[in-house]
Structure formats: structure tokens, C-alpha cells
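The structure follows.
Missing here: one protein chain of the complex. Every other protein chain is in place.
Lettered A, B and C in written order, each chain numbered from 1.
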Amino acid sequence: MVTKSDYLHTPVEHIDVTQFNPVPLVEAMGRTAFTARDLARAADITHRMVADRDCGVILCLAGSLVSAGLKKVFADAVRCNMVDAIVSTGANIVDQDFFEGLGFRHWVGEEKLRSGMFDAELRDLHIDRIYDTLIDEDELRTCDDTTRVIADELEPRPHSSREYIRAMGAYLDKNGCKTPDSIVYEAYRADVPIFCPAFSDCSAGFGLVAHQHARGDGPKLSLDSAKDFYELTQLKIANPTTGLFMVGGGVPKNFAQDVVVAADVLGREVPMHKYAVQVTVADVRDGALSGSTLKEASSWGKVDLAFEQMVYSEATLAVPLLFGYAYHKGAWKART
Amino acid sequence: MVTKSDYLHTPVEHIDVTQFNPVPLVEAMGRTAFTARDLARAADITHRMVADRDCGVILCLAGSLVSAGLKKVFADAVRCNMVDAIVSTGANIVDQDFFEGLGFRHWVGEEKLRSGMFDAELRDLHIDRIYDTLIDEDELRTCDDTTRVIADELEPRPHSSREYIRAMGAYLDKNGCKTPDSIVYEAYRADVPIFCPAFSDCSAGFGLVAHQHARGDGPKLSLDSAKDFYELTQLKIANPTTGLFMVGGGVPKNFAQDVVVAADVLGREVPMHKYAVQVTVADVRDGALSGSTLKEASSWGKVDLAFEQMVYSEATLAVPLLFGYAYHKGAWKART
Amino acid sequence: MVTKSDYLHTPVEHIDVTQFNPVPLVEAMGRTAFTARDLARAADITHRMVADRDCGVILCLAGSLVSAGLKKVFADAVRCNMVDAIVSTGANIVDQDFFEGLGFRHWVGEEKLRSGMFDAELRDLHIDRIYDTLIDEDELRTCDDTTRVIADELEPRPHSSREYIRAMGAYLDKNGCKTPDSIVYEAYRADVPIFCPAFSDCSAGFGLVAHQHARGDGPKLSLDSAKDFYELTQLKIANPTTGLFMVGGGVPKNFAQDVVVAADVLGREVPMHKYAVQVTVADVRDGALSGSTLKEASSWGKVDLAFEQMVYSEATLAVPLLFGYAYHKGAWKART
Partner (left out) sequence: MVTKSDYLHTPVEHIDVTQFNPVPLVEAMGRTAFTARDLARAADITHRMVADRDCGVILCLAGSLVSAGLKKVFADAVRCNMVDAIVSTGANIVDQDFFEGLGFRHWVGEEKLRSGMFDAELRDLHIDRIYDTLIDEDELRTCDDTTRVIADELEPRPHSSREYIRAMGAYLDKNGCKTPDSIVYEAYRADVPIFCPAFSDCSAGFGLVAHQHARGDGPKLSLDSAKDFYELTQLKIANPTTGLFMVGGGVPKNFAQDVVVAADVLGREVPMHKYAVQVTVADVRDGALSGSTLKEASSWGKVDLAFEQMVYSEATLAVPLLFGYAYHKGAWKART
């Protein structure tokens, strides 16, 4: 009989960009064409925003990047002071990063699983699939439940996701971070705020629903997404020069871009984001936010035109080259 | 000198599927191949979920669908009892639908604007661009501000987005809905709940930030996204047979799928969503949620395998055919 | 035991655009946004090129359009004088259209076959798969062989593909066209030339290899692709106002665009193609020809800028709407 361990045997291993120096390759790409040239320009802008010591760098994460082996890239970026705030989907931060921090792993799924023909079998085995990667659903329920435990211990009032995620970092600090290179844990230690503007839309949502259900009409924790927005806007006001490094699009991209307008609404004129890089496969033609050009964002007064670059590539290919470039150029050494 | 009115002269007009009967066309497509065959199957499933009188239909909206002229399709679907709940991005509901309800319009942008070469000029004119569509930014600020006014009048406690959006509907009822076919207004009248799980990520976010800023340390309205999730989960529990009609992916898709698991977390075994249709241009290969197959969702225990269909098409082409089909098949006449 | 007939039971049926009038739908789409608005503009340009009685309309076909159920659309276009020349891949003309003319059919493949998990089984059963459509490989070999028979009967000299395809039409005329609405046969009857610039890259290639092999060192038929180019260039010279209706990209798109330059090489200054519509899913970002914009083609002096429109959509959705529009607008009635 097929069991879980027939599927869950080879863990995803996080790529370590400190080990490969792509600077000469990326520079050579800059003299070619198409996506390679775009990628080289984006690498240069990434380097510039890190080298600009006045620049607050906001890292935006959508998609399933942590389960896909990019966790250490972002944890290293935090450790090297290359990142001053993170805006992410909940999946990356809770279901994937915090989940691994609790000691669990993601697993390499055989290629044939992508066909969808085995999903009923996976379901019976309590295995969840993300394209070509597998998760033990029972472990995920432990993760959900841990988020409830954290909620139970927090003050029963509206929290921003940032406050809550900081409590997750504290939890890992107290209970031990069981796998290395956790974004949540490194951000906790470096005091880098993490925002998940759609926070209930992840494993934490399950924990919070359980928390609220248990509390009934009594005082309970709630998640104030307006507070998130208010907090990030205040960061922008305090830190006028900013750069966006966006992997994927979705809510994090829009949320981080919008703070320029929000500052204006609060009566504070702040400059647009000075630097902006986005890695995405989303297309411009559906008119949706993910694929909208950074030029379009400039019509909204959100992103400046001088240093912006889209890279149309799946993230697992482009992100190691981009962060590898910025890491090996070394401008982060002068940041604090 | 170029002025706003040089750009903003031709309004987007919402397509009216009650006027075109695509049933024979769609049925013929079902005997061909590729996307046409997929679309025909999705149309059939849409018809089935409407014809299933036990089925609670959840409409999920991402992208910029209202500005793109699809508002009346969804308003008609609400009016015809084809929809029992809506999960959307804030952009569709607040910046676009409520915005039009206040009497404003979206404008047809000339094709050349897509090139991005005119965005600096648009910025100077206070015109915002969504691909090939234009918005008067000053009008949008009025919309932002109206959301603040609504927040100021609500009880200073955590609200779900559903509660807040209902107040927006009441506002339109009281002050007059200035353009016809508002989703917010029709849903208010028909008592169809609308959820925006990432509610601060839209025009309302600006209003709420202003509200919270003005209130300072005093009592203030907050937006509880966990409450949203709890409420939609309770709807699922009350309404075991459910179907999803998803336009685009993003947070709405995931949020609506997750309630099956949330019910389980609350100790209630509920069936997976029985019907699921998604129209999207997102690709499966980035491993992100928007493009993930509905089969993959079944590995997570969220969507059943019997009646699911993806349609890979930009929404403005596929949605009029799909809803036109369901409308003209007429099964909604038996719904209440 | 699984047999061929377990797979090959439901034939693809060709869509009949004379039966559905999409004019009001397409016109309404023109007042919306995104792809729908593009499609409406493309429909208008299609109508204009048909209404322009001086305009020679060149239909370009790539991909697997005939197997996908679009054969009758193009056969009707020929019958209605909407098309003056066709440039196609060999697959559409030989493997699919002529194949059906010989009495064979394409079959609807179950959705699960797309997963690729059944391809070994299909191979054993001599069934070939095109995404979700199936072909009896033994029948295809009959088609290959018929192309050899035709080659054997032709004069042993260089032929353009046009000459050869005309002989295929004559073959159907003599032996009976066994399924209705053959493009090859209708074009034969209407004296509309068909060019396949990469003619050996299809079923006919097999027949021709067999022919040349059998002839050994003796006189044999050869396929002169330069002659094709020369002939189409002469058509352009004779017919200065031209329009391109392109489904897919590939060789047909480039070949038909290039005749403007070829005329110039022959010392004849001819105008660029005045009208150009392309339906494709190819992306611009790979720099390849299929997705290159029609504006880019104008830098090469091939396509005029006034009436050009790309429609980014899979053909089975867009083509019935576009040709349905042109058909029901009826301008073809004035053509001869």
C-alpha cells in the first residue's frame, strides 16, 4: 500500500546565493537582449537601491517562493541588511516559512504529479500539492494550531499583521527555530517588520478563526488590516527614499505601492518609490495589478520612472541571479 | 494645452449579457477543441450550479473587472439570484463599483497609452491608468474620502469587510446610486454578502487610514479580516452544497476555497465545493495560487473533481459568454 | 482490452459561423476594455478589408486550427470571396484539411489525456494526440501515401507548394471530397491559391520523401519554396492593396509580410499591407516573429500603422467571433 513516505522522501533544499557569484554572467547578459538584458538592468537597480544608504528597501513576496526553495535567499537578504521591511502573502510567511521554522519540510514531488492525475490519492494520504512540491497536511494542521496558540496568548485587541508576525518570531525565539534560515526569525532578530495585508488568507486564518470561535462573545484578538496600512505608511513617511523589490505581484505589490498615496492622504507629501524591480510571469494584458507595468504605476504617482524594471521570468530562475548579483557586489556591507 | 477632457471623453459602457444569447454558439464550441471546448464545459458547469437549488454560489472577483465593463454582468447575476455571496478584491468593489455608484465613470483610453510613453503626462493631469482605461484621480480621492465618512459613522469596533461594505450599500441607498447596475447596491438590496479579504488594499484603505489617524488613540473602527473568514466559513457550514465561479485568481480564489478547511478546523465536516469554474490567464507553472489547477485544490480537500473547469482566457472575452449562457438557459428563474 | 474505438468515438464538429450573429455582442465589447475591445477593433478592421473591394485578403494559418474545428470558418470565407490567397502551415492544409477531405475525422479526446499520462497507451494503439484531440495514425499514413501518389503523377520538376496543393484539390475533385467544407477543395473550386512555405514539414513531406526515394537518381518532383515566394510576391505586385488576416504566427505570418520587401527587391515599389489583424497567444517578449507586434513590422516596412490590431486570445474563442462578425456584416456580398 502506498504511504506518505513513498511521496515525502526528498526535501526541497533552499538555494544559497552566497555560494555562486553570478556577477560576470549577469553583466554579460546586460549586453545581449530580451529577458537577459532586462534581468541585468534589474540587477543593477537592485544593487543601486542597496548601495543607496538612505533607501529603505521593501521586499514584496507573492506566490509560493519559500516552498520553492528561495527561503534562504530572503533570510540572507535580511541578515545582510539588504531589506528594511517585508510585505508578503500569508502563504510564504506562515504556511511555508514559519511552518519550516517549526521543524517541518517541503518535499520534492515527482514530475508526474503535476498532471493532476494523482491528486485524489494525495488527498487520501493527507498530502497537499503545490505544483511539483508536497506538504504533509497533518504537519500543516500543527502549524495552523500553533497560530491559534499564539493568538490565545496575545492581548485581545486589534493587531496589525506586523504585530502578530513579530509574536511568531518571538515564539520561534522561545521554542527554538527548528530549521535554519527562517525569514520570520531573522526578521524578528533584525527588527525588520513583516506585513501580510491579507493575513487571514493563510494558515494563520485557520488559527484565528479557531481563536475567535473559542472566545465566542468574549474579548478576542482581531486582525486590523487598516492598521497594517497605517503602519507601513508611517514607515514611508519616516523613510522618504524607498525602493521596492517585488517577487510576483498580487496584494503585496499593490499594498507597498499604495503607501505613497496614503501618505498624501495624511497630508504628507512624500516622494514616489525611487527604485522598483519586479520579477513576474503575469501578463500586462489582463489589466490586473500583478502584470501592470511600473510605468503604469507612475501614472498613479506611486513609482518613479528613472529606475524601474520588470523581469518576466519565473522567480526560481531570476531571483537567485538578482540577489546573487546584489550580494556579491557587496554594497550591503556599508548598510546598517 | 492638453487637458483632462482631451483624455476623458468616451466612457466605458458595461456589457449587457441579457441582450445577446450565446447558447447556440457556446454549445457549438463544445464540439470543437482547446479553449472553446473548455469554455463550453465551464458554461455547462455554471448552468448546473445555478440549476442546483441547494447550491450556494460564491462569485470570486479579482483583477480590474468593473473598470473593464463587466459590472452589469455581475449586478445582473445578483439580481437574478445566481449569486449567494461575493468574494472580491477591494479594487473591484470600492475603487470601481462604489466609485461608479457615486456617479463617476471609467474612460476609454486610446491604444497608444498602453505604451507607457504618456504616463508622465497622465500623472500631471491627475489621470490614473489601468492598461487601456482611465480614471480621474480627483474623483477617486472623493471616493477615498467617502469611505472615511462611512467609517466615521460606524461603531468604533472591529468590523468584517462584509459589514463595512453593507454600510457602503446603505450609503448608496440613502444618497442615491448615481449610475445603474452597481454590484454593491444590488447586493445590498438582495442581501448578498460581499467580502474583501484584503480590504485595506484599495480606495477604502485610504479612507480607513485617514479615519484611524484622525481618531488617534481614541476608539476607532478597525477591519477584522479574521472575522471575514469566520463569517464566510459559517455560511459554508449553513450551506453545505457550494459552487465557486471565479474570475481571476488571487486572494478571493484562495479565501473562498479555504473555508472548507476552516469548517473542518471548527470541527464541522463539510463537503468540498461541488462546482468550480475559473476564468484566468494565470499560468500553472509559477506554482502560485492564481494559476493552480482546481485538481491541485482537490489535493487540499477544497474542490471536488467532478465539476471543475479552468478557462484560460482574458475575462472580458470569456465572462460575457459564460454568464450569457447561464442567463439565457434560465435556470435562475427557479431560484429564490 | 482497450481498443481504438474506446478513444475515437466522438468526432470534432466544425463550427458554423453562419448560424450565430455575434455583431451586437462584438460591438458591445468594443465599448469595454482589454481583449474584448481589441477583438472588436480587429473585427472592424476585418470588416473593412472585406468591404474594400480593391483589397486582396491574405489569410494566414498556423497552429492546429482545422483539427480544432475551425475548418468550416475558413472554407466559408473562401466560398464568400472573403479570401484571395491563403498562406498556411502544412499541418492545417495537408494533415488536417486534406485528411478530412479523404473521409477521415478528428476525434474529441477526453480531458484527462492532456495530462500526458496516457501517451504511451495511445502510441500502442496508433493514436496521435494534439492536445485534446485525437487522430487515427493509420488513417494519417493513408493521407501521407496519397500525397505520394499525387507527387508520382505530377511532372518531375520543381513545383511551388501552390501548384502541388492545387493538384491536391484536383485529386479531391476527381475522387470526391468525402467530408464537406474542405478548404483545399473550396480553394480549388474558387481558384484561390494556397501556399505552404514549409511544405515538407507535414504529412506531404512523408509522401515526397517516399517519392524521391523511389525515383532514386531519375527525374523527380521537387518542392521549390523560392518559387512560392516569387509567386506570392507577384500576386502582391498585381494587387497593390492587401490585407492580412493571421491566425497564429510562425512561418505564414512572416512569409506573407515579406512579400512587400520582395517586391521592392524586384524593383517594384508596392505599398505596405494596408490592413492587418492577428489572433495569437504568442508573447512579444521572446522577440520571436509570432508575437512581434504589427507596429514592429512597420519598422520593417511591411505593415501599415493605420489598421492593425493584435488579439491575444486562443483562436477557437476569437476566430468565430471575428469571422462571424465579418460574415454577418455582409460586405462580402459585394465582392467577386
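Some observations on this one:
Criterion: a residue touches a chain if its C-beta (ideal position, glycine included) is under 8 Å from a C-beta of that chain, and two chains touch if they have at least 3 such contacts.
A quick note: this is a predicted structure, and the numbers were derived from the prediction, not measured.
Note on the undisplayed chain: of the listed residues C:Cys55, C:Ala68 or C:Leu321, the one touching it is C:Ala68.
The chain that is not drawn here is touched, among residues C:Val2, C:Val149, C:Leu305 or C:Ala334, by C:Leu305. Across the entire complex, the residue among B:Gly116, B:Pro158 or B:Gly301 in touch with the chain not shown is B:Gly116. The omitted chain makes contact with just one of the residues A:Leu8, A:Ala36 or A:Ala204: A:Ala36. Note that of A:Tyr131, A:Phe245 or A:Phe323, the residue touching the chain absent from this view is A:Tyr131. Residues of subunit A that touch the chain left out of the display are 12-16, 19-20, 22, 24-25, 28-29, 31-37, 39, 41, 67-70, 108, 111, 130-133, 312-318, 320, 324.
Where subunit C meets the omitted chain, the residues involved are 62-64, 67-68, 91, 114, 116, 119-120, 122-123, 127-133, 137, 144, 158, 197-201, 205-206, 208-213, 221-230, 233, 248, 250-251, 254-255, 258, 261-262, 265-266, 281-290, 292-293, 295-296, 298-301, 305, 314-315.
Not every partner is drawn; the one left out touches subunit B at residues 33-35, 112, 115-117, 283, 285-287, 312.
The rule we apply is simple: only the chains that are shown with their structure count from here on.
Chain B has its Cα centroid nearest to the centroid of all protein Cα atoms in the structure. Subunit A and subunit C have Cα centroids lying 46 Å from one another.
Inter-chain spacing, taken between the CA centroids of subunit B and subunit C, is 39 Å.
Between the Cα centres of subunit A and subunit B there is a gap of 25 Å. Within subunit A, the positions touching two or more other chains are listed as 116, 283, 285-287.
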